[in-house]
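One structure is given below, encoded as structure tokens.
The other protein chains are all here in position, but one chain of the complex has been omitted.
In this document, chain identifiers A, B and C correspond to the written order of the chains, with residue numbering beginning at 1 in each.
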Amino acid sequence: MSDNKKKLRIGLIGCGFMGRTHANGYNRVPNFFPELQYQPVLQAVCSRREEKVKAFANQWGVASYETDWRQLIARDDIDAVDICTPNHLHAEIAVAAAEAGKMVLTEKPLARNLEEAKSMVDAVSKAGVPNTVWYNYRRLPAVTLAKKIVASGKLGKIFHYRANFLQDWTINADLPQGGDAAWRMDVDVAGSGVTGDLLAHCIDTAMWLNGGITEVSAVTETFVKQRVHLDTGKLQEVGIDDACIFHCRFANGSLGLFESTRYARGHKALYTFEINGEHASIRWDLHDLNRLEYFDNAVDSDVKGWSSIHVTNGDHPYMEKWWVPGLGIGYEHSFVHQVADFLKSLETGEPCQPDFKNAYETQKVCEAVIESAKSRSWKGTEVEIG
Amino acid sequence: MSDNKKKLRIGLIGCGFMGRTHANGYNRVPNFFPELQYQPVLQAVCSRREEKVKAFANQWGVASYETDWRQLIARDDIDAVDICTPNHLHAEIAVAAAEAGKMVLTEKPLARNLEEAKSMVDAVSKAGVPNTVWYNYRRLPAVTLAKKIVASGKLGKIFHYRANFLQDWTINADLPQGGDAAWRMDVDVAGSGVTGDLLAHCIDTAMWLNGGITEVSAVTETFVKQRVHLDTGKLQEVGIDDACIFHCRFANGSLGLFESTRYARGHKALYTFEINGEHASIRWDLHDLNRLEYFDNAVDSDVKGWSSIHVTNGDHPYMEKWWVPGLGIGYEHSFVHQVADFLKSLETGEPCQPDFKNAYETQKVCEAVIESAKSRSWKGTEVEIG
Amino acid sequence: MSDNKKKLRIGLIGCGFMGRTHANGYNRVPNFFPELQYQPVLQAVCSRREEKVKAFANQWGVASYETDWRQLIARDDIDAVDICTPNHLHAEIAVAAAEAGKMVLTEKPLARNLEEAKSMVDAVSKAGVPNTVWYNYRRLPAVTLAKKIVASGKLGKIFHYRANFLQDWTINADLPQGGDAAWRMDVDVAGSGVTGDLLAHCIDTAMWLNGGITEVSAVTETFVKQRVHLDTGKLQEVGIDDACIFHCRFANGSLGLFESTRYARGHKALYTFEINGEHASIRWDLHDLNRLEYFDNAVDSDVKGWSSIHVTNGDHPYMEKWWVPGLGIGYEHSFVHQVADFLKSLETGEPCQPDFKNAYETQKVCEAVIESAKSRSWKGTEVEIG
Partner (left out) sequence: MSDNKKKLRIGLIGCGFMGRTHANGYNRVPNFFPELQYQPVLQAVCSRREEKVKAFANQWGVASYETDWRQLIARDDIDAVDICTPNHLHAEIAVAAAEAGKMVLTEKPLARNLEEAKSMVDAVSKAGVPNTVWYNYRRLPAVTLAKKIVASGKLGKIFHYRANFLQDWTINADLPQGGDAAWRMDVDVAGSGVTGDLLAHCIDTAMWLNGGITEVSAVTETFVKQRVHLDTGKLQEVGIDDACIFHCRFANGSLGLFESTRYARGHKALYTFEINGEHASIRWDLHDLNRLEYFDNAVDSDVKGWSSIHVTNGDHPYMEKWWVPGLGIGYEHSFVHQVADFLKSLETGEPCQPDFKNAYETQKVCEAVIESAKSRSWKGTEVEIG
């Protein structure tokens, strides 16, 4: 690797599923984005369990490890702290990292709730440190292309936005909650169920593509009411939402519709969105992540139809970095792209979006959704995006 | 045609789009359902405009015509009155027909509102005449197959039902409202916009497949607020809903999600539904009406996937009547099937579903949806389906 | 029905699957093509088995029946003879009909072999009678749209044409050959297997869209070598081709590739074709017969893709006759369209294509294919289409 690059020494906290996607992102960027001035270095990784963190460090080529995240933050040889822990630790770690003058990268959702999120925005703002949240789907080439098309104005006035994120992995009353393996099922750790885990992605993409959501009307459901908690071994009430549906209004006058569930048999990770505009429409599906579908009403009437764009050409977003037309990339590449864009942002001084401030707006919508479902009424979001 | 068949003399009121689909249904049944004891005869057709009704009678082989529907009802040689008029006339004609002792068939939605609908149910009930409503999509083979699969119990406990009906034909501020051509845009004639026109279909199918909807939370939107009225030539407020979204709860504990709009650029008649059960899921799309998609979780893990069933085999619903495997049928066949089933119901004495009583339950949901949107709150439906 | 129409009195010979599709075509045309000057009348139907032909006449509203096709041809009240018999009778009946001065319509393939086909072309030519062959797929709206696009020159120079017709209904060694039910398996009756039954369709469409095929190189296979013959009750050698593949050259310099089989498990009637031109490509699939896929290289690079055209708009071929955008039609409509076009051809005096002369060119290719497979060498076709 090049010696004339600036090193960005990463301290990774958490070595679960997201720890792996991030580590892979850092490791691959130098091979595919050689033009960047910064080069990420996996300096340290942290997890409470020494056995696990040691194996992780060994596997991913991380130079050292810690078992206490405060130790990691205290180290001088760390430039940026990357938070891949369960949600309940995001705020505490992020605030501490910012106060220590580190750059902060956090997995989504920003936090368990708006209050925690606010403390994080304030901390990075006060510290003036670069920060970003891993709403990674923005950086799949087909999704970035959607943004480009929307930004071009080709769609005209927008009437509808709809998105869903459907899974089926919790359709089993015997699945536990809590612990390392099932913290997403534990409301105290996760903050919410599908709302923060899945809809947060949909909301982030939606407001990026279509502007602010102003008010929401939601319903949630918990199909299995009690599950054994791994920490206590006891059957305990389930506090998360297994499913959440909401409709909403956007600031631009369009109607929105969102649904997420972990009880949609047959769907593993069906994140789809569709935008219907006056002149054109767009839709996308995570299960076919290299494709974008596009309907252009300006095409001659008799040959007009939904076009399936295989987003693998050199002139498609990010694709000049990869292979040749027709050869698709995968899920993990979205993280590689976010690493690259974060490094680039250090060169330009422009925030790498979504930064904490932007992710805070998404958090507002999540909070309003949960409140709306509880109160069975419409809720304003106070989102500050036009 | 066979002389030993009982003739069912039809009086068709209205000769627009639906008049054509019904006339075709009556004309084709004898060729494809020779086993039926009843044979429909197009005895009379009625429309206010003589020129038009005469041409219709000539084209479709109708024996006579009328220009006043009361005259048609008064005739002795009519056994069944089939109402294909705009919605505002359904109740008045149906009640008069029932009082005259005629069987009554009505296009959907049953009526403009619940009050009208009630009068119709009462009238046919009092008269004791056979009656049915043309929620024709139930009788597309793929949809009937969905019903068969649901009824088999293969899906297990149901968690989610979702449906939409997306169109794009009114994205044009210059489109008028009212008159013969645009009565669907005139709230006084149509009763509502997409709710009665499109969602009524979705609700009918949904409650047939998944039982009663108990409460709803809706939002509607009218994107173009004023349109020229063809009767007055003046710009008038638009009273219909251009778009309607609602989520709901079913009596069986599942969550429902419905959306309809005429502003979804690129979709002509995208009626889709999906049911997610514990063990299996089903989905369907009117744009590919001969297919049903099915996910069966019991399949071996490594080859499990969504199966695309081309519903064209001899053992698929209705298909032994048509061609050979692989050769699809079209939209119009749903009406042929409904005629056949109505005739069969006269043999068996069992009502041809949905009858007025059943369609009244659908009307309750439509009414609750409109009210919910107006009041921005949840509404109970008082549906009497389990 | 209108009195001021000219009656075209049809004598239908054969009342199997094709007898039904044709009868339906005649019965429906008056309802959907009221502007035509001619009106078909099902005057007589003929089949050797009285029970069957009587039931058919009753079901389809045919005025009379015969059990000897010579009697039918001899009748004065028949204007046009429509041949729906197994292939071995096409030539004899067609020649007799032409000699009797009747118009002649024949199911495909024109005949069992080129010699028979030649006699038919000569007969109708000598008699000067209108004639047509039911290569019905030309008249599915999506296929007709393909022709329109090709004719517009949008594709530029053509490089490739490929088609296949895949079925799976004979994968069963216990299936018999011969008799009424399985005459398609009997080479003496059918002339050939998939070549005449299925590839003939593909070749007809191909030469219509892409011009003459000049030479072919083929392989055929008979997977089950012996089957019980229904006429003899004995196990006899199977003479038909179960599968046939050939590549070829077109007069325009493009390469062609064709495959057909009845041993493609999972495919019921998968007729697909694709044309690749310099500037654009087209593909179609009978299993989704209302769609045409189109790739236009002139579209902006980043949104370029295969477009799925739902061929159901009023400005699509034949579709103004049917319903509204988004509502598909079926297989049988191709026959309705061919009846309408034949009637129209009587008005204009232009042959209804493919006429016998044109279908004779298709027969040349079929014959060359069978010969090529036998001799394991390339064969010229002597096709006289540019």
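Operating definition for what follows: a contact is a pair of C-beta atoms (placed from the backbone, for glycine too) under 8 Å apart; a residue touches a chain by one contact, two chains touch by 3 or more.
Remember, predicted model here, so these are calculated numbers, not experimental data.
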Who does the absent chain touch among those shown? A, B, C
Specify the residue from the set A:L289, A:V303 or A:I385 that touches the hidden chain. A:L289
Residue among A:G61, A:G253 or A:G380 touching the omitted chain: A:G61
Per the touch definition above, residue among A:H310, A:H337, A:K364 or A:K379 touching the missing chain: A:H310
Absent-chain interface as seen on chain C, which is shown: 159-160, 162, 166, 168, 171, 217, 219, 221, 223, 243, 245-247, 249, 253, 255, 257, 259, 261, 263-267, 276-281, 295, 297, 306, 376-378
Which chain A residues would touch the chain omitted from the figure, given the whole complex? 1-2, 17, 21, 23-24, 27-28, 30-31, 34, 55, 58-61, 167, 169, 267-270, 286-289, 310, 312-313, 322-333
What chain B residues would touch the chain not displayed? 145, 148-149, 293-294, 296, 299, 301-310, 313, 315-316
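Assume only the chains that are shown with their structure count from here on.
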Taking all residue numbers used at the chain A/chain C interface, answer same if over half belong to both copies and different if under half do. same
Between chain A and chain B, tell me the centre distance in angstrom, where each centre is the average of that chain's C-alpha atoms. 42
Take the average of all CA coordinates in chain B, do the same for chain C, and state the distance between these two points in whole angstrom. 36
Let me have the rounded angstrom distance from the C-alpha centre of chain A over to the C-alpha centre of chain C, please. 55
By residue number and range, which residues of chain B touch two or more other chains? 267
